[in-house]
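One protein chain omitted, others in place.
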Amino acid sequence: MSAQPSIRDFLYEPPGPRARRRITAATVVSAAAVAAGLALVVRQFAVTGQLDARYWSFFARATTWRFLGQGLAGTVKAALAAGALTFCMGLLLMLGRISRFRPLQAVSRVLIEFSRGVPTLLFIYFFFLAAPQLGLKLSAFWKVAVPVALSAAGMVAEVLRSGVNAVPRGQTEAALSLGMRDGSVFFKIVFPQALRSVVPALISELVIVLKDTTFAYVVNYADLMQNAKVLISNYDALLSVYLVVAVIYILINYAVNKLAEAAARRTAPAGKEPLHGTDTRN
Amino acid sequence: MDISTLLTQFGDKYWLALLTTWQLTVISFAGALVLGVLLTVCRVAPVMPLRWVGDFYVQIFRNIPGAALLILLVYALPYLKVVLPYKTCVLTATTLIPAAFCSEYLMAGMNTVGKGQIEAARSLGMTFPQILKNVVMPQALRSSVLPLTNLLVATMLTTALASQVPLNPTDLTGLVSYINTHAVGGVTAFFISAVLYCGTAVVIGQLGSWLDRKVRLQR
Partner (left out) sequence: MAQTPVIELRHIQKHFGTLHVLKDINLSVAQGEVVVIIGPSGSGKSTLCRTINRLETIDSGEILIDGAALPQEGRELARLRAQVGMVFQSFNLFAHKTVLDNVTIGPMDVLKTPKQQAREEAMTLLRRVGVDTQAAKLPAQLSGGQQQRVAIARALAMHPKAILFDEPTSALDPEMIGEVLEVMTRLAREGMTMVVVTHEMGFARKVADRVVFMDSGEILEQNTPEEFFTHPQTKRAQDFLDSILKH
């Protein structure tokens, strides 16, 4: 996928005649198996009537796509708001985590662990069920954006911290030797470099945020998933609509991931491993 | 409601919910490891269709939101005359998605080995299985410890999807919404579940970094 040599290119030796015959055979057999599998799926669609025109024809209408587009806009808006919130909270948590003031450090640490160790759905249920009991009334939009951001903030804090840690100490020393003060050394010298190196990881964090917004249906926020439901009841076509919606999500996230990869290639000098966050949330 | 009343009233349920979350996590993670290894074998094989299938799988399941996958399994599959029990749907979703990430980490782990060491092993007269056993796997596994630890935590978080289907006993997230719809559990009910999740995550994380410190290689 990337231009770097990968284990795929050298794990196996260049084949001799015997290996080449085996590879050809395996290629034919596996291609046949894949084709058979696909055929089986298509057949199942056909025998259950899911290929009927009435399940698919409405995708030819502009209104369908306008409607899905509106839902997608809702998803993107929520994801961007959550993303911005995540970044701010992550930044604060990171600053607390690296501060020399012990109690603040400890609190940030606990908050980061909490954010990283609690599922997004639980945060969402909190804002859906418990927050109103506390008198906290949020719109549906923020009931999605805030919990999604809370659950991603810890990870972003750690990504930012890994970036800060990767800035060579010499940079700080050089700045201090110029007579700059601690605070301005950090914000003018260290942090900009750190941020640059973690841009790819931050972009891929956006995928996690975007995926988490699918829980918007819990709070009745009109996102892609929610609009899909309306289409489903309009056309009585559940399978086709959800499949299309899933493909839309996959394509968007794929694109964002590609963007992150491209950013990684730009920020990392050739031959140097780009900084990946430890983002494993799926 | 304060903690003690909640715990006397729902203590057993929390315990069961914690066990359910753990159970879902362990089963899914084990499945994800097996599937992840298989996918990785396909993706490095010199057989193009296998590579395509492996890459395609990874792209699909890395990028699909968990909720979307669960909805497809629960509501869409029956239209194809495939009806799975709720728990199977949850486990399928929470296995298929981490498996894609697992394969990515294993690939990255194998990539740390480098061409030179493999050529050195070849020039010693090692056969392909010997190279895998002596050179590639030990190093790939060592560098996969931390990512796989994080994946285990991520898998646990993904099992919160179980709260979206009726399950008995339910998981930690499902229990909270249950308590909040049956009684006014308030913030405390959430807090208990959150602490149980978080505690599990911290323990897993500690074990993982301990293991990583033991096996990590200086390069």
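Just so it is clear, A and B label the chains in written order, and each chain counts residues from 1 on its own.
Everything that follows uses one rule, which is that contacts are C-beta pairs under 8 Å (C-beta built on N, C-alpha and C of every residue); 3 or more make two chains touch, one makes a residue touch a chain.
Everything numeric in this text was worked out from a predicted model, so none of it was measured.
Among B:13, B:87 or B:142, the one in contact with the hidden chain is B:142.
Summary of contacts with the chain left out: across B:19, B:83 or B:124, the touching residue is B:124.
The missing chain, though absent from the display, is touched by one residue of A:19, A:180 or A:243; that residue is A:19. In the full complex, subunit A contacts the hidden chain through residues 13-19. Mapped onto subunit B, the footprint of the missing chain covers residues 116-117, 119-127, 130, 134-135, 138-139, 142, 217-219.
The rule we apply is simple: only the chains that are shown with their structure count from here on.
Computed centre separation for the pair subunit A/subunit B is 16 angstrom, with centres defined by C-alpha atoms.
Residue ranges of subunit A in contact with subunit B, taken from their complex: 1, 5-13, 15, 23, 26-27, 30-31, 33-34, 44-45, 47-48, 50, 113-114, 116-122, 125-126, 129-130, 133-134, 207, 210-212, 214-215, 217, 225, 238-239, 242-243, 245-246, 249-254, 257, 278, 280-282. Residues of subunit B that touch subunit A in their complex: 43-53, 55, 59-60, 62-69, 71-72, 75-76, 79-82, 97-98, 100-101, 107, 110-111, 113, 115, 118-119, 122, 128, 136, 146-147, 150-151, 153-161, 163-164, 172-173, 176-177, 180-181, 184-187, 189-190, 193-194, 197-202.
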